[in-house]
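The complex appears here without one of its protein chains, the remainder shown in place.
Chain lettering (A and B) follows the sequence in which the chains are written, and residue indices restart at 1 in each chain.
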Amino acid sequence: MIRFLISRLVQFPLILAAIYLVTFFMAWVVPGDPFQKTDKNLSPQALMQRRREFHAENWRTFLVYYSGRVVRHADFGQSMQYDEWSVNDILKSALPVSITLGLFALIVALLGGVGLGTVAAVRRDGLLDWLSLSIALIGVSLPGFVAAAMLFIFFTAKLHWPPIGEWGHLRDLVLPGVALALLPMAYIARLTRVSMLDILGNDYVRTARAKGLSRGVVIWKHALRNALLPVLSYLGPAAAYTLTGSFVVEKVFNIPGLGQHFVNSILNRDRTMILGTVIVYSFFLLTFNLLVDVSYAFVDPRIDVTSDRGDA
Amino acid sequence: MSAAAIPRLNAPVATNLAAPPDRLWRRVLASRRATFGGGGLLLIILLCFGTLPWTWEGSSSAVQYNRQHDQFSRLPPSSSGRPADIDLSAWNERETKLAGYEIRSRLGHVWRWLGTDTQARSLLGRCLFGGVISLSIGFAAAAISVTLGVAVGLIAGYRGGWVDATLMRIVDVLYGLPYILLVILFRIAFEGARPKWMSMLFKDSSMSMVVLFLAIGLVSWLTMARVVRGQVLSLRAQPFIEAARAAGIPERRIFLHHLLPNLVGPIIVYASLTIPSAILQESFLSFLGVGIQSPLPTWGSLASDGLQPALNTIHSDWWLLLFPCTLLAFVLLCLNFLGDGLRDVFDPRNEAAKI
Partner (left out) sequence: MLRLLAIPIFLLLLLAGAMILSGSAVEKKADFTYVDRSDVSTLDFPKLTYMQDIRVAYALWEGLYTLDPVNLDPVDGCAHPIEVSADKKVYTFHIRPEAKWSNGDPVVAGDFVFAWKRMLDEQAQYAELFNYIEGAEDYEAAIAKGGKPDFTKVGIETDPHDPLWLRVKLRNSTTFFPDLVAFAPFFPAHEKSMMEINPDTGEPRINPRYTRPPNLVSNGPYRLDKWDFKRRLRMVASDYYWDKPSVKSRVIDFLVIENPQNAFEAYDAGVVDWWIELPCDIGGELLRKKRPDLHIFTSFGTYFYSFNCRDKLPDGTDNPLKKIAVRQALSMAVEKQFLVDNIMRMGQPVATDYIPPGVFSGYVSPKGLPYDPDRARKLLADAGYPNGAGLPVFKLNFNNEGQHKEIAEYLQRQWKQNLNVATELDGKELASFRDQLSNKKYSISRASWYGDYNDPSTFTDKYLPGSGNNDSDWRNEKFAALCAEAARETDAVKRLRLFEQAETILLEEAPIMPLFHYVNSGMFRDNVKGLPMNPRNMVMLKSAEVRKK
């Protein structure tokens, strides 16, 4: 276990560095100029000067300067699009918002998904199964921007709940949280249902039932824990995705989170910002995957995490 | 939509499957979900591709996807060709025009069934033609992602050693990149620097489609690669492979005759789940303004174009969103059902999961 942890921790920065390099080159080769921001053209000299300010005359200077900064000070530099703000400033302002919303969504997705999935599995073939499955499938069958916009129109615009205003109230979390939770909830429900069915057919469950234990106790005590293992491994990427914000949900509900910057930084060719957002996302993903692996041991000590989980 | 669009399923997929084809078929047909999904999908495919002679570029029909019907933008859906049922009291001039508007087509007033869009084009025609493109992109992207994923997974799993390590670290790195970044960058980069061979192979107008499904296909093979590798690893450890090795059967033969057939199940299941996610990804790209090149429609681009006029609290042109979205959701539902059903079919252990 210790050896496994150490090898993962050694790989961690290496993979992060590789991701940084790949992102850097992709961001560099894409056509379009980050400094040409309006329909009014900057003179070539002015453009050159702006590039110099950002050490972006050519890819070498840019790479050397910024990777040095990132390693030494964890500083991603100024944003090329938002002149007054450094990438760190933006992360500091946007990330907590996204994390709050993402955590809320994650809890909704987890409780809702496991609930729906369990109900579906226990009442197999019944109305509840089809109903919960349909709810789950709507989550994956509608484009996110349509689902979120419909939620906004029906609740906020028509019913005036929650009342519109500045971001900061607890109630502001609910609608965007649900919108953000739809997709992971659908997957969790399906995962739970499949593995639950698998487990309910197992001998030890039948034995427990035969022992005279009530249905609820069997499901709660014996089945659910094992059925949740696949959900746990999905939680890693799901957490990274929800916690770093979603472009669609933030756009529809006007939330000052990080998700919009993933897309906008690319569309604006804001190269420093692209690197910043990608590294944050990758850091989250790698961390959560590591946490998931470790928590496997915690939830079910029988599992040998050190074997490479090929099918994960 | 994101990295989360394809879950890292610990799929309870078959590891030892050699059912004869006819029994498989029977099981597919017996699975209610698979038949429902497959049937629905087939229906939509027939509908969209069957109407191509009327909706495609060269047609002169009223439902041609890019044909403008005079000034009749934003007409609500109607089955009647008569103008009397149209509430155009605000624009009398338009009403008179519509009365005199004759469409020289055997299809009569079919073009108005789903209403018209903001540029007076038949929404029916656009939805049907959009379906052709959406489905093509979905299938093509899935094909690319499956081919790539299976190839990488097979090689990594079968060769093992440093090949496996290298390939899997590459997958790890790509996995760590936000999906949105990859696909947009691919999309923009292809668009900006179209390789020569691509321009030679494809006409300019179909180019944007090629770029789109390449971009989507090239980013969604990672899960497939992991799944296949895992399967190969566990297969390799199975007694029957070891026995084959011990019996001196050549590697290639083991590979083709013993390994591949056992992988077909998981591959089909994952492929059927990759198609809906590719179609969804296309819709998201349309929403971002980097989707298909207009005037070509896709369900995703129709939905994202219809979003503002339809979800508008002042006045809603609801049909612009409802119809493309319904089609999109229906097809995705079918594909998901099909995928789930197939999974049940290919997983003999899991009798219980069959509905």
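One rule holds for everything that comes next: a contact is a pair of C-beta atoms (placed from the backbone, for glycine too) under 8 Å apart; a residue touches a chain by one contact, two chains touch by 3 or more.
Predicted, not measured: the structure shown is a model, and the values here were computed from it.
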Checklist line | Hidden partner interface residues of chain B, rising order | finding: 66, 68, 71, 73-74, 90, 118-120, 188, 191-192, 204-205, 288-290, 293-295, 308-309, 311-315
Note to self: To test your reading of the contact rule: which positions on chain A touch the chain that is missing from view?
What the structure shows: 31-34, 36-43, 45-46, 49, 78, 81-86, 89-90, 93-94, 96-97, 99-100, 103-104, 106-107, 110-111, 149, 152-153, 156-157, 160, 163-170, 220-221, 224-225, 228, 232, 235, 251-254, 256, 260, 267-269, 295, 298-299
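Going forward, only the chains that are shown with their structure count from here on.
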Note to self: Between chain A and chain B, what distance separates the C-alpha centroids? Give it in angstrom.
What the structure shows: 23
Next item on the list: Would you tell me which residues of chain A are touching chain B in their complex?
Entry: 15-16, 18-19, 22-23, 26-27, 29-32, 124-125, 129, 137-138, 140-146, 149-150, 152-153, 157-158, 183-184, 187, 190-191, 194-195, 197-198, 200-201, 229-230, 233-234, 236-238, 240-242, 244, 246-248, 262-263, 266-267, 274, 277-278, 281-282, 285-286, 308-312
Checklist line | Touching residues (chain side chain B, partner chain A) in the complex | finding: 1-5, 7-12, 157, 169, 172-178, 180-182, 184-185, 188-189, 192-193, 226-227, 229-231, 233-234, 276, 280, 283-284, 287-288, 300, 303-304, 307, 311, 313, 321, 325, 328-330, 332-333, 336-337, 340, 343, 349-353, 355
